[in-house]
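I'd like to ask some things about the structure below.
With one protein chain removed, the remaining protein chains of the complex are shown where they sit.
Read from first to last, the chains carry the letters A, B and C; within each, the first residue is number 1.
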Amino acid sequence: MRPVKLRYFAWVRERVGNDEEEIELPDGVADVAGLMTWLAGRDEGYAAAFAEPDVIRAALDQTHVDHDAPLAGAREVAFFPPMTGG
Amino acid sequence: MRPVKLRYFAWVRERVGNDEEEIELPDGVADVAGLMTWLAGRDEGYAAAFAEPDVIRAALDQTHVDHDAPLAGAREVAFFPPMTGG
Amino acid sequence: MKPWNPNIRVQAEPFDAAHESQRLTAGRNDVGALVTFTGLCRDEGGRLAALELEHYPGMAEAEIARIAAQAAERWPLMGLTAIHRTGKIAPGEPIVLVVTASAHRKAAFEAAEFLMDFLKTKAPFWKKEHHKDGASGDWVDARDADDDAADRWS
Partner (left out) sequence: MKPWNPNIRVQAEPFDAAHESQRLTAGRNDVGALVTFTGLCRDEGGRLAALELEHYPGMAEAEIARIAAQAAERWPLMGLTAIHRTGKIAPGEPIVLVVTASAHRKAAFEAAEFLMDFLKTKAPFWKKEHHKDGASGDWVDARDADDDAADRWS
């Protein structure tokens, strides 16, 4: 178990009901996809946020990553919908 | 024979030694190419201006035309090098 | 070419496109082409009262810097500015500015389009609609056309 900061943006943030939190990364949660599955099981809000994980984008330490990216070493993990700036 | 205004620009103007003139279009000069051939025979300056007719662009009444365009009806004929504005 | 650093900012305040453009050419005689792109908030036929721009502080600046570095590697640029606003923005107001300077127009145009295509699809910003009837509307959906535009550069 090690501490990780989680950050949520846009409708992921709204559904989770929080913009950031510190968690202890559970053993067995090795990559981004695994973390989303684990988060979806926490409560209804998280379940709604991560109901369609394929749509969610992730960043490790403020860099875009794919869902199979290992969490090893990451201090900040962010989840958000596809970007719509510009 | 009918009067036509001729206009020259850039190095065509410099070689001809004149920016515009009024001429009587000789019988037998029917298109832009024919007019260039006739002009090239006038003196050394015109010969230098029209030495490479393929390079010269022409406009009839301020609209770009090809060298086979008939002169019939045109009041203003302009000759100039390829454009280099912008 | 003179060395230069991209000018990247994420800010709530409006920007002055003219001033930002002039900065890239001031005091130099080797810039032949300057392209400025301004993205503005539309009212969508009178429906919208505002757009609200959320962003990921830190990553937004870092990601724009990564996109700018790619553009600078790909085209012979002499200057590059990218400014993205955050917070509530009313219709008619500017949201994003990209300025590129180069000796020739092809590089300046292509780099500006490249920057905008990747700002749209990679920079962590999200738009939410606020409607004129007072309702807080939906988050704007990502457009497939924007992904296609970004894909053409790969």
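Convention: a contact is a pair of C-beta atoms (placed from the backbone, for glycine too) under 8 Å apart; a residue touches a chain by one contact, two chains touch by 3 or more.
Everything numeric in this text was worked out from a predicted model, so none of it was measured.
Q: Which chains here touch the chain that is missing from view?
A: Result: the unshown chain touches B, C.
Q: Among C:Asn7, C:Thr36 or C:Gln70, choose the residue that contacts the chain missing from this document, as touch is defined above.
A: Of all options in C:Asn7, C:Thr36 or C:Gln70, contact with the hidden chain holds for C:Thr36.
Q: Counting contacts across the full complex, list the positions on subunit B that touch the omitted chain.
A: 7, 9-11, 59, 62-64, 78, 80-86
Q: Which residue numbers on subunit C touch the omitted chain?
A: 17-18, 21, 25, 28-43, 45-46, 91-92, 103, 105-106, 108-109, 112-113, 116, 145, 149
Note that in this section only the chains that are shown with their structure count from here on.
Q: Could you put a whole-Å number on the gap between the CA centroids of subunit A and subunit B?
A: 72
Q: What are the residues of subunit C that contact at least two other chains?
A: In subunit C, nothing touches at least two other chains.
Q: Among the residues of subunit A, which ones contact at least 2 other chains?
A: Subunit A, residues with two or more chain partners: not present.
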